[in-house]
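As you look at this complex, bear in mind that one protein chain is not there, while each of the others sits in place.
Going by the order they are written in, the chains are A, B and C; count residues from 1 in each one.
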Amino acid sequence: MKKVYAKEELCLNCHLCEVFCKTAHSLSKDVIKANKYEQPAPAARVKVYGDNKLSVAVNCRHCEEPKCVKACITGAMTKDKKTGIVSVNEEKCIGCMTCLAVCPFGCIQTGKFAVKCDLCRGEDEPACVKNCPNRALVYTDLGGAEV
Amino acid sequence: MKYIIIGASAAGLACAEQIRKEDAAGSITVMTGEHYLPYSRPTISYYLKGALKPSDMYLRKPSYYAANGIEILTDTPAREINRENKTVKAGRKSYAYDKLCICTGSKPFIPPMKHVEGKANAYTFLDFAGAKILKQKATPNTKAVIIGAGLIGMKAAEGLSKICQSVDVVELAPRILPSILDEASAKKVQKYIEEKGHIHFHLGDTVKEAKSKDKRITSLILNSGKELPCDMLVLAVGVRPETQLAEQAGIETDRGILTDPATMRTSDSDIYAAGDCTVSVDMLDGSKKILALYPNAVYQGTAAGSQMAGGNILVSGTYAVNAIDFYGLRICTCGLINAQGPQYTDKTAQHGDRYKRLIFENNRLVGFVLINAGENAGIYTSLIENRTDLAEIQTDIFDTPSLFMFEKAQRQKRLKGESV
Amino acid sequence: MLKEGQIRIPSGCAIAGIIDRKGGLINGCEIIKSIALMHDRSNGLGGGFAAYGIYPEHKDEYAFHIFYDSAEAQKKCEEFLFKHFNVDEAERIPTKKIPAIKNGPDIWRYFARVNRVRMKNARLDESEYVMQCVTKVNDAFEGAYIFSSGKNMGCFKAVGYPEDVGEFYMLDKYDAYLWTAHGRFPTNTPGWWGGAHPFNVLDWSVVHNGEISSYDANRRYIEQFGYKCSMQTDTEVITYLFDHLIRHHGLPTNVAADVLTAPEWDEIDRMDAQKKEYFTNLRAIYSGALVNGPFSVILGSNKGLLAINDRLKLRSLTAATKGSRAYFASEESAIRVVCPDPEKVWSVSGADPVFVPLEINEKEDA
Partner (left out) sequence: MAIDYIPRSFTIVRDKERCIDCGCCVRQCSNECHYFADDGKTVLADSQNCVACHRCVDLCPTHALRIEKYICDYRENANWTAQYQQEICRQADSGGTLLSAMGNPKPYPIYWDKILLNASQVTNPSIDPLREPMEIRTILGRKPERMTVEEKGKSTIKMPPQVVLETPIMFSAMSFGSISLNAQKSLAMAAKNLGTLFNTGEGGLHPDLEAYTDHAIVQVASGRFGVHKEYLNRSRYVEIKIGQGAKPGIGGHLPGEKVNVEVSNARMIPVGSDAISPAPHHDIYSIEDLRQLIWSIKQATDNTKPVCVKIAAVHNVAAIVSGCARAGADIIAIDGFRGGTGAAPTRIRDNVGIPIELALAAADQRLREEGIRSHVSLVAAGSFRCSADIVKAIALGADACYCASAPLIAMGCHMCRTCNTGKCNWGIATQRPELTKRLNPDIMHQRVENLITAWNHEIKEIMGGMGINSIDSLRGNRLMLRGIGLSEKELQILGIKHAGE
């Protein structure tokens, strides 16, 4: 399946991926409303770590054998057989964050429900990849070899 | 092949699904004494406090089981396992099996208390049915008393506090959530809960006897002599593995059903066991323990199912990991939290309402307790599970864990999503 | 208004040419008939002919055709001519008064041999010596214009329609083995006898139809080698290019034609190695000599007749053969009027020039 891969040597620590992820997962889909006025504030599913010298944007790896799906106590976290996307059903999720406690990559963030990347529900290009100014995030199915 | 699974919760469902994945033809029958299709037990407290609709509690859509050829027999408690002719008696019928898996989970442990047995308003809080009764019975002016300040007791207290004005919790140990919190963190959480949930704690105390009137408890006399008026009593002292069926069938047990920690096979080669009813081996210190936790049940169920269907999935390593929240206060714990012994050291970092306690064994992380400081806790968990030598960690262990903890090669592996 | 030669005059035209490879003689009236048919392609402000093999008795002498505007212009020019050449004969070119051709200059012709002594101390070879003398007269002597200076050939041109010019010079009295003709359609000039085609250098004569957009690039290229483009016409620069490539650089005529009408690079890239190297070197060395923009040209010389068309074939030029004769014209009809049943008729293609050698002169050169 196509996944998002981060190339740390190209990441500029600009955090635009976070801004546009929030926008893509907001109600208004407007970059200003989503990031400034909308309540409850939408959450970014990608997070940038590091500083100007070295940084990288981390979002869900959509693992083949997802630990978070196994650990989810309500069955809200599932991996779609066809698309391979691991996503959370926001109604069923009770926000206990057990998934967060087992994800070895730190791709899940705390919120009213588990905040994690859903690859923009199979858009042709996730918002973070589309808005990365330096192609530090690529959306390919090369298994990260090309990374 | 005919597969029978006793118990339809986390372990039972995981086992059934794994069998189906590896054996498309075999007939799979899952028996449960409960009235409901497989549902998530930990969510009953969210149901009790009205945060979750019943329909959202089910683990799979009803149509799922037929679609995947898994037969669920509700209201069918297994009565007896006949190992000679490999059959299970339930109700008036007996079901033959080639491979059997016992996933009977745990049962409430009720300590000896005078005049509590059989009282109409003494309840347990383990399953959906129990939660439904509490929800029906509880009214704003019900005086609720919960015995036990463990995970279940505290969750029951939180739920009831949304309905009843007066909620009292009685706990033998000197602090709440003794199994997952230490002295300092327990005090902080207790103070927080008392503010948020108007719950009264009676620590280091227990119920000596109960006064009752025509089969209903009216008040409780504690060891300390205090008397608590009580219309509803919830027994949440603890749980024990449900091993009654296994013991009758002569399968080895020691507090829980004994199994091979990797294949989950019991002393009978055609019988497996998984979940809360088994005894696990804690990979962190090798000791045998009851690790009644949802993720472990799923791993064990999956391994048992695979072995039963001739597959080769094993349980890699079992340890405790827990994430729970009370009134928005998030607690996340993992590993040996109350480990004693010279080789264990621990350090705590606290600022404002963030509390982070890390437990080390020589140069390895073996446990943590995080309160409102759970960001990327899973990375700590992976350090524990992979027994990572902390010398390799590039950043300060107390910083929020990130992939920058690992040097470049390791980091690249994780960025590429290779399993770690 | 600027006189011709001081300004570049864009013009369309008609061209025609007939050659008998075996040297058989063709009477003037045939070429006149051919060019006359294309009357509408010119506007009466210029017409002319070139004829090869018309002075067999003066085969080894230079036949100078000169226009004089005044007597003293003639005096000064003849003075220069007699000094640099040994002139055997001098006479007015016989012409017939016809209403269509009005108030032209006085037209004389001289048969002369090079003054060897002067030529030696000028340290030039014969062709260069003759060319420099002609250029000197045409540039320096006001009112005198040498419009033909080849051996055993001559140009006959004037302001008027070509068929009238032919009648004016009584070309039906001449027989030649190679004829070229031209009808001019210049814009913004009242017409000037000297400006009519063909344009002549030594025994080259060029008639041209079209407008080359690479004119200034070609001009500034050729002027590097001593040529002076005084007429500012396409014909002049094309003639000098041929003269330079063939005489100075000794290239065969058809190779010179390749320089001017080189094929496109994507064609060259597809050729075999040897051809590819040939054309790549050609275009690299002579990039300034590439001629661009629509044109069709007929080049006469004692070696034969060369017909070339621009690379994109934007101007018409038809060719035909019958027996030892070859016909060329801007329109097929102008060929059929003089040769109703040609054996082969085809349209000259862009980057593929047609060269019809004169076998009689070939024996001499070989």
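To be clear about the criterion, contacts are C-beta pairs under 8 Å (C-beta built on N, C-alpha and C of every residue); 3 or more make two chains touch, one makes a residue touch a chain.
Keep in mind the model is a prediction, meaning the values are calculated, not measured.
The undisplayed chain touches these shown chains across the complete complex, A, C. Within the set C:Tyr110, C:Tyr286 or C:Phe328, the residue that contacts the chain not displayed is C:Tyr286.
Taking the complete complex into account, C:Ser214 is the one of C:Ser214, C:Thr233, C:Ser296 or C:Ser330 that touches the chain left out.
Contact residues of subunit A toward the unshown chain are 9-16, 18-20, 31-32, 35-36, 52-53, 131, 133-136. Residues of subunit C that touch the chain left out of view are 8, 10-12, 187, 210-218, 220-221, 223-225, 248-252, 254-255, 258-259, 264-266, 274-275, 277-278, 280-288, 290-294, 311-312, 314.
Simple rule for what comes next: only the chains that are shown with their structure count from here on.
Under the stated contact rule, the graph of chain-to-chain touches falls outside the line, ring, star and complete shapes.
Central chain by Cα centroid: A, whose mean Cα position is closest to the mean of all protein Cα atoms. Taking the mean Cα position of each chain as its centre, B sits at the greatest distance from subunit C. One finds 108 Å separating the Cα centroids of subunit B and subunit C. Interface residues of subunit B, counted against subunit A in their complex, comprise 10, 14, 40, 42-43, 46, 51-52, 56-60, 294-295, 298-299, 302, 321-325, 330, 332, 334, 374-379, 381-382, 385, 401-404, 411-412, 414-420. By the touch criterion given at the top, residues 3, 5-6, 8, 49-50, 54, 56, 58, 61-65, 67, 70-71, 73-75, 91-92, 94-106, 108-110, 143-145, 147 of subunit A touch subunit B in their complex.
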